[in-house]
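Missing here is one protein chain; the remaining ones are kept as they sit in the complex.
Chains here go by letter, A and B, matching the order in which they are written, and residues are numbered from 1 within each.
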Amino acid sequence: MKFKTSALALTALLGTTAMAAAECADPIKVGVLHSLSGTMAISETTLKDTMELLIENQNAAGGLLDCEIEAVVVDPASDWPLFAEKARELLTVSEVDVIFGSWTSVSRKSALPVLEELNGLMFYPVQYEGEESSRNVFYTGAAPNQQAIPATDYFLEELGVEKFALLGTDYVYPRTTNNILEAYLQDNGIPAEDIFVNYTPFGHSDWATIVADVVALGADGKQVGVISTINGDANIGFYKELAAAGISADDIPVVAFSVGEEELSGLDTSDLVGHLAAWNYFQSAESDLNDEWVTAWKAKMGEDRVTNDPMEAHYIGFNMWVNAVTEVGTTDVDAVREAMYGQEFPNLTGGTAVMLPNHHLAKPVLIGEIAADGQFDIISQTEEVPGDAWTDFLPESAVLTSDWETLGCGMYNTETETCVQLTSNY
Amino acid sequence: MLRLLYLALALWFTMPVAAAAQSLQDILQTHQDEVLSPGRRSVGVVLDDLVASGLPQALPFLESWRDREIVQRDSDGLFFRVTEDGDTVTLQDLDTGDTLTASEDDLTESRPNGGVRRAIGDALVQFQLSDPDIAKRKAAVEAIARSMDASQLGPLAASIDDEPDAELKETKTRLVGMLGALFAETTDARVSAIEALSGDLSVDVRAVLNRILSNSEAVAASVPEDANIARMLVVGEDLTATDAYTRLVEAELAPALITKLQIREALVANIDGDAVSGVPVATLNTDAARALAYDLLAADGTVPPRVDETTQTEAVAAHRFFVQYAETDPAITDAARAALDNIERNVALNQSVDLGLDALSLASIYFLAAIGLAITFGVMGVINMAHGEFIMMGAYTGFVVQQFVPDYTLSIIIALPLAFAITFGAGVLMERAVIRHLYHRPLETLLATFGISIALQQLAKNIFGTQARPLTSPEWLDGALVFNDVVAISYIRVAIFVLALVFLCIILFILKRTRLGLEVRAVTQNPGMAASMGINTDRINMLTFGLGSGIAGIAGVAIGLYAQVTSEMGASYIVQSFMTVVVGGVGNVWGTLAGASLIGFLQKGIEWLNPSNTLAAQTYMILFIILFIQFRPKGIVALKGRAAAD
């Protein structure tokens, strides 16, 4: 991979010379805040490469505001406090115009106070637990109502699941998502005793007992389904144990929110066939734009590389930002922020993504079945679902709304009609 | 027998033909949307029409549909069966069977989801129960087992006699038993069917019995005459007084309580100037003050009064709380209850056996991870923080071998000795280059090997990337050893257990029965004396360390098979491994075995007490170990005498 660097540098160089020698007063800098080392490097390095590809393409197409875009890549090394430190460096030392970055919620929460203090702008590309809407962050990944709720509906409606096992890794995203789902399922008539919740540590490998517990749930004759927010490597052991116990997707379907093409690549998927995943994007989506994107990605990174959902989020986010900057003719954060609202850009899966005043996107929700080749068979695709910053299914959040365009507040209490706060909960 | 079958089939297909002289394509065209993107609830119409049509080609169509071989041609909306062979796409007419070619761009695939496929499977049942193909018969039986229905009892029972396959016949008989318990006509027939189930531990039998015993909690002024009561609920024992009152409110048998939020809203709505009913707003910052103001409002009649404690108690006392069965016949519920109680006793017993097996398996994994340490740390007294990285090296060796040897069985056979060789070499190298110089500075060995550990971990990341790599087990290790419906353990875990046992024996043999073992023990007990007896202590140390490291490599292959191979996998075992050795007692392989068993069983035990939080189990286990070491610093199997001195 690194052997290619020189070739890449060459293409970049050619791109530079090919550019029109237009006047460029202030070079445009895009900060990339993704971990290139440590535990999250596996997921985040791909996003750094995505950003580099997007910027290359944009420069080849003539740059932005007559300037070439320069990527400032830093490595927060999966160390959460470093995200705050690096964000500050990007904004004050490198003076970037925008940041694309973060993967885990905790890393976003770490960078948030700095972004709000220095009035920076960040695009966050990963599905997350919601309950947040910062003035300085655009959330291009899915909020719970754009992933978890439609997937649960699918379980209820299409698979007739009556008893749920919510299995997750013990951190914020699964905790909050499962809380929302518990409330949602109870609203839909699933009694509390038919919801089994379990949390395991990161990288958990001893799944035998938990799988046995899940199987035993079927003892009262109800169809059991698993909603998995299990993160990363732990999935491998989990699916292996499921297969060893002889459980097929027909017996107990599993829908995962953190398993995508990247996680499946290089894994023997024969045991997983038929299990489900819910995302806003699958590589197998059929559209010309997507074919183009996949081809460009494979040309840059190699034939065996795959595309996934957070990459599409960056794709949409970056292009929207470019359009907003072009529209207002400056990279000034407040001006760009205003211009972002209502910004539209075509999804790779077809249809159009719209940036809402609550800093979330309206995107379609796709449900895919894992196929033997590590790709997904898309079996359900909804219309665009507007992302909801504050969930409607938890009483404390149901009264909250976010609207930066007209209300100028990310945490607005509709009951008392007051803005709870302008900064975020960290 | 066969003739009878043909007759039945012939009847099936000839009967409705007169009524519908249409083609399959016609039916599909009337339901275009449902066929192209079917939903579980909407697909029923299509299936009903297809079955009612009685067309012989409906059966193969349903099978192809379920297997996702149906496409729609976008240009005219017609449906075809598709076969892809490389780049050529062949379409087959559903009615005539004629074939034609087409371009892939013009076709839209119909992808029935899991729920729809189940519905199709249900519709296929009646055709497939006596199908000559055993796979189809099995599919039909599985479909019935997934969604039991009264209408299936007759056809299934009728198909038993003609079933040629003994195993499937037994499954069918069992299934008929379950269907009988649910749907047989007379009470006696159901009771006897239920009683026949009582020895069966399987999840589906328990599901059937639970279905019969499905019940609901209810409340009424007096217990209704005709209700089949499961049990009465006593307020104060089975449910709290507050819960009881809430249920009364839900059943609309009592007025709702006024919540704090409602009080607040009522007060806000009735603010008059800067006071509510004469109570100044500024003082309304306690619940008591708010209640007082609310009562004043209620006295005026502006808001409904609060329900006081006595009214609540009286209302609860005036009602009966009970659980009633949905099934009205007490004879059936009693039989089911007795059968289920019997089964559940058995299940509980078997579950503890299953948990024991899991614990045993976990203990063997810990043992395998720690046994190398038992030699290097336990016997030689060298702290090797890079031990975990040797485990990782072994696992990556297995991964690399699998890249070159595609046959999984062969690759494992190659990987095991290769992993041993590589980590043995690494161990020897490390001993020669580093540890040899630090034998008298144990704390510094810890630090130096830690340095090696982080370097190796990062090297692995640089070489293999941070992504978890798969280590696929050979086919004969797939699946599980099933004792009964509750007790089962996957073959990989059995293999790890066997491997752990083998290594225990090998190491005991080497230490106790070979010249090398004798020399090792001599060197560890008194190096000076051993050296003066002519033992080459340098060589012995080197070999012992290599042996311990080599075993870590093999453990790595085994661990990689059941979990994941990452650069950090070693780090997640190292602390546990050290604790296993320390708890067990240093200097003794049996001690390591005892330590691993204690930790494995303890962890499973704690997990069982708190099944929703595995992390807590690990935390409490470590706390226990810390305390254990405080009170028994030498571990479970403590060495006595001079060897015990540090």
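As a convention for this text, a residue touches a chain if its C-beta (ideal position, glycine included) is under 8 Å from a C-beta of that chain, and two chains touch if they have at least 3 such contacts.
Assume contacts and distances are computed from a predicted model.
Its UniProt record calls the unshown chain "Amino acid/amide ABC transporter membrane protein 2 (HAAT family)", which is the correct pick from "Amino acid/amide ABC transporter membrane protein 2 (HAAT family)", "Insulinase family protein", "NADH-quinone oxidoreductase subunit J" or "Alpha-D-ribose 1-methylphosphonate 5-phosphate C-P lyase".
Interface note: of B:A227, B:L438, B:L508 or B:A522, the residue touching the hidden chain in the full complex is B:L438. Checked against the full complex, the one of A:S43, A:Q58, A:S110 or A:N136 touching the unshown chain is A:S110. Along chain A, the points of touch with the absent chain fall at residues 2-3, 5-6, 36-37, 73-75, 77, 79-81, 84-86, 88-89, 92-93, 105-106, 109-110, 112-114, 117, 129, 131-132, 170-172, 175-176, 178-180, 199, 201, 396-397, 413, 416, 418-421, 423, 425-426. Summarising the interface, chain B meets the missing chain with residues 264, 267-268, 271, 276, 281-282, 284-287, 290, 383, 385, 434, 437-438, 441-444, 446-448, 450-459, 461-462, 571, 575, 578-579, 582, 613, 615-616, 618-619, 622-623, 625-627, 629-631, 633, 646.
By our rule, only the chains that are shown with their structure count from here on.
Looking at the complex, you find that chain B touches chain A at residues 39-41, 68, 111, 113-118, 146, 203-204, 206-208, 210-211, 351, 354-355, 358, 361-362, 365, 461, 465-470, 472, 478-480, 486, 488-493, 559, 562-564, 566, 568, 572, 604, 607-608, 611-615, 618. By the touch rule above, chain A contacts chain B in their complex via residues 37-39, 41-42, 45, 154, 157-160, 170, 196-201, 203-206, 208-210, 212-213, 215-216, 218-222, 232-234, 236-237, 240-241, 243-246, 249-250, 253, 265-268, 274, 369, 377-380.
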